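Just passing along the structure, written as structure tokens.
A single protein chain has been omitted; all remaining protein chains appear in their positions.
Which chain is which? They are A, B and C, in the order written, and residues in each are numbered from 1.
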């Protein structure tokens, strides 16, 4: 499968993550985009939906069934909202397609936790416990064999990548972790809402869903596996007046007396073989990651705390980029294929 | 009427111009806000609609009839969309209220022109020919006696104020005028639409409605009165990634050999008694007008053209500020009352 | 002194806080601006330095000595950088002027702490221990008698106002407090620097000075007085792509089992007589405070922590607005004079 082009489809192709995904796939030497979908019935041309793609991709967004999708494409990316993904995954898999789901439907292993946080009974609950969580930096050993990959959330990727090295090595306590995260507005999606109008977001900064955001249990679940113990995270997201980018500022209790330099070494060693993680001496900023699949990290000790900082582009490393990393892994390609920023 | 507080109501109080209007009225020594309306039936508190007003105004936005409005308030500001204003004006006037309409419904004198540009039969057409156009710099003699004032559009105010002195004095030709206008996103209103989402507007610049914008006939009508001849304007609006502000860059054909200094003198003389127009030697920028009722102007001759530049805050001088200027005039107050930037 | 206008001067009038201060003073019924200064020798007109003030204030920015300043003005506002204020304060006071210093020079009581954080020997150290800290919400009893007021920092005002009620009542532990603060770019001043260029700040989010910012000891000093015990704060500032506004997201350890509602009541009671603090049920955002002297607060309990959120406009409540509050207090006026948002 790795020598020729793999046929791919994007289900739910009208949002920001889908546009980013198409941009990456268009430059990918091993992907051939063969189908796009939308719930709309007027089959809009992708260039009318995403003007940046005019002249680059000549496809319409059709209202296709899972069977039609699976017939056309070997790999289907789901850019649908939660709830909509689980409605098509069983049929796609049954028809032999591989699926990379960018929604939250298959991220949580426990259907009860899903129901609690998403206020929705999971209709494909049996599949949850074994679905692979598609964060390649932690799970690149098991992703290649998967036919369904649950692509992680944007906030969660930043938070998990920041904390995993320190929890894995026992450098910080697994309880009492605070993640103060800030995101640009594209993370809120492309459906018109009052709260994401330009005149509302511009010159505005506010927290939302304090201690009550759906990425909180996702972070805790993934990190529990890393730490080998329950992990307790207080997660506070903020909406920042920019289009793209997430910065997570994370506060943890040290488990020993290691200083900044030692912890930087720990992080560098942990990610030595991860081409998309850059551990910095200086402080990361979102702008240095914009349009790339990098996650920039650093760590500091200060006032008896360990402070970890993570920056990434929410649409790339936080969504479409990691999806293509997963695509590379499940199709037997080098993880960096299609990413010029990593020489791929 | 000028010594005590005048009772005022804002009909359609949930948008950006209404918020700005309330902010100005709250600091106005002669206005007492007594009623706010919305089409919503849940009577939201104004502080939940406009968080900036929390603790400053304790009123709910109610779904009131014109009769109820006129019973409570001496002056009613209409911040309703076009079409909705003409549905209430006759009843408000009949009930004795004075009305300042921020919509486009009463700006055009000719019902046929209204129907052509707004794709709507005017239901109060008989009133159009005599309605006062509320641009005080041109019509402050007739506004005080009006019971209905048609508040001008934001683009139109900038364009008319820029061109009036030169057309009135015959310094430029009335035909072949080009108005290249640029506006912040608040001018597009507060209804959620794809085109005004933060992630669409941010880092984006585009023209729209080239030669086809509804402010074009409004500019031409007002300037024809000034010039004493038909005026022909090509109007091109642009959406700029900022919240507030309009800049109009206007190109006209000189009618004689006057240079920059002479034309600046003409503009200064024309606006000698207009406290809200500043004629600058330098080039105007929107930022110097933000939050104020000023319109900043300058003029240049270059390459055989006259170039006029106008900057204003679309929500203040382009909407709510001029509405309060009109309020001052129809209630017998100094034009600057309630405007600290003009010593009022 | 309270019936007539008080003559005021602004020393260091070319920056953003000075512009905001002038805007407030221009609408203030009890202030008469009589002098502005700059280190520049070309005596620029204030309208050329701050285009928004054109036509509103006809003064030049002169290079005046302290003696000249004190001769002209009863109250001198210092908008000079740290180091420059202590060079003029002794002479201004000796000449009989009252001084409101917006710099950091007189905020810290201990000269050794000042020297440690500002890398500068204090040249007026004897005055430090007794200088009044100009946060009216905490010190409005002692400010009126002061001839020198140390105006608080922007981050510090937000942090102290958020934490004071909970520390004063013993609702949270005084150690282990984390202040994750985010500021717009105007807080970084108006001197051209690479880091505050539009193309660097726009679409960018990063932390700086983690655990190492000069406002950290200022917060700890002020709160120690409130708590009656040493207070330990880890302070992390961030630069956000907006002009104005600070949001502080604060994490503390509860000292008892009080829930969100109880803590909201505590905050409301504490600020019952403070007209510029709004305690919200919902989450504060900077945009609702822009251009006003309000500090918006709320509190939540979540995951075993107390989370306090504070929003204010860094140039108003964080600098020029609180300076005018202090001006009102030392000239015997109501605290709200000159602030239309508070009915003043």
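As a convention for this text, contacts are C-beta pairs under 8 Å (C-beta built on N, C-alpha and C of every residue); 3 or more make two chains touch, one makes a residue touch a chain.
Quick caveat, the model's predicted, so the values are computed rather than measured.
**Q** Based on the whole assembly, the unshown chain contacts which displayed chains?
**A** Even though it is not drawn, that chain still touches A, B, C.
**Q** If I consider the whole complex, including the chain that's not displayed, which of C:39, C:193 or C:262 touches that chain?
**A** From the options C:39, C:193 or C:262, the contact with the absent chain belongs to C:193.
**Q** Sort through B:83, B:225 or B:285 and give me the one touching the missing partner chain.
**A** B:285
**Q** In the whole complex, not just what's shown, which of B:147, B:249 or B:274 touches the removed chain?
**A** The one listed residue touching the chain not shown is B:249.
**Q** Which parts of chain C face the unshown chain closely enough to count as touching?
**A** These residues of chain C touch the chain that is not shown: 16, 184-186, 190, 192-194, 196-203, 241-243.
**Q** Over the whole complex, note the residues of chain A touching the chain we left out.
**A** 26-27, 51-52, 54-56, 202-203, 278, 280, 282, 285, 287-292, 294, 296, 340-341, 343
**Q** Taking the full complex into account, what residues of chain B touch the chain not shown?
**A** The missing chain touches chain B at positions 176, 178, 180, 182, 184, 200, 202-208, 210-212, 232-234, 236, 238, 240-245, 247, 249, 251, 283-287, 290, 300, 302-305, 307, 309, 311.
Note that in this section only the chains that are shown with their structure count from here on.
**Q** Can the chain contact pattern be summarised as a line, a ring, a star, a complete graph, or none of these (other)?
**A** The chain contacts form a complete graph, every chain touching every other.
**Q** Superposing the C-alpha atoms of chain A on chain B takes a rotation of how many degrees, nearest 5?
**A** The best-fit rotation has an angle of 180 degrees.
**Q** Taking all protein C-alpha atoms shown, work out their mean, then name the chain whose own C-alpha mean is nearest to it.
**A** C
**Q** What whole-Å value do you get for the distance between chain B and chain C if each is reduced to the mean of its CA atoms?
**A** Measuring from centre to centre gives 36 Å for this pair.
**Q** Using the average of all C-alpha atoms in each chain as its centre, how far is it in Å between chain A and chain B?
**A** Distance between chain centres, rounded to whole Å: 46 Å.
**Q** For chain A, write out the residues touching at least two other chains, lowest number first.
**A** 184, 200, 202-203, 241-243
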